[in-house]
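One chain of protein is taken out of this complex; the other chains stay put.
Presenting chain A:
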Amino acid sequence: MTFMHFFRAFRGIVWRELLRFLQQRERFFAALVRPLIWLIIFAAGFRAALGISIIPPYETYITYDVYITPGLLAMIQLFNGMQSSLSMVYDREMGSMRVLLTTPLPRWFLLVSRLFAGVLVSLFQVYTFLLVAYLCGVELPAWGYLAALPALILTGMMFGALGMLLSSTIKQLENFAGIMNFVIFPMFFASSALYPLWKMREGSLTLYYVCLYNPFTWAVELIRFAFYLKVNWEALGIVAGCTVVFLALSVWAYDPSRGILQRKATAPAAAG
């Protein structure tokens, strides 16, 4: 086991994910169309109805489409994380996960490599969306596009790790859609993606606390602040902490002595 072995394996895993992504053009367009509908239709309607006061990191009044852009970026990454999770469940059902897991490399390394490959795919989607949004008139600070990159990598890791963890609990591909609906939409709506938390607090204190304990809120805030060249330390700590916890649980779940494969072995197909 040499450094070059690790490097080649990492490169191979990333290369395979990119190849698969490029071959799934529908996935790419779906990833773009969904947030664009929010940006172009939803934000246009709400622009007149909602007033966004000056709250950090903003130092002046902003339009609603500028406000929701970080939330839409996080939504792209959340969907991508769930897509990676679907891909892992598919790989497990199709058997190709076995090829990965019988590689003479540590399991945590294989899972992190797979996670990072998913993050790269999500970054490609995020920056394409930002380009289209810019062409639609949504302008963010110029340096923000670069400054947000580390934040986007971290939030992508968190959503990817969450997807990986979910994939370890989903036993059949058919169960995937139902579980995803219980994850994606509650996370997105019960967050600061569409409305600032102070507005939520005015409406419902319970909902405010739900949003406050939702990791998606902190991912959105981390991205939002990063675009304005600021660090929201609280958000950074929570997102980093959630990433570590989700990843550790995923590695645990995929461990041969107690994880999903062990439980899956009770299925008739796996018994020979």
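Simple rule for what comes next: a residue touches a chain if its C-beta (ideal position, glycine included) is under 8 Å from a C-beta of that chain, and two chains touch if they have at least 3 such contacts; residues count from 1.
Just so it is clear, contacts and distances are computed from a predicted model.
J.: Of the options "ABC transporter ATP-binding protein", "Iron uptake protein", "Sarcosine oxidase subunit delta" or "Cytochrome c-type biogenesis protein CycK", which is the UniProt protein name for the chain that has been left out of view?
T.: "ABC transporter ATP-binding protein"
J.: Quick one: which of A:31, A:74 or A:100 touches the chain that's been left out?
T.: Residue touching the chain left out of view: A:100.
J.: Would you write out the residues of chain A that touch the absent chain, in ascending order?
T.: 1-2, 4-6, 8-9, 11-13, 15-16, 19-20, 23, 94-96, 98-107, 256-257, 261-262, 265-266, 269-272
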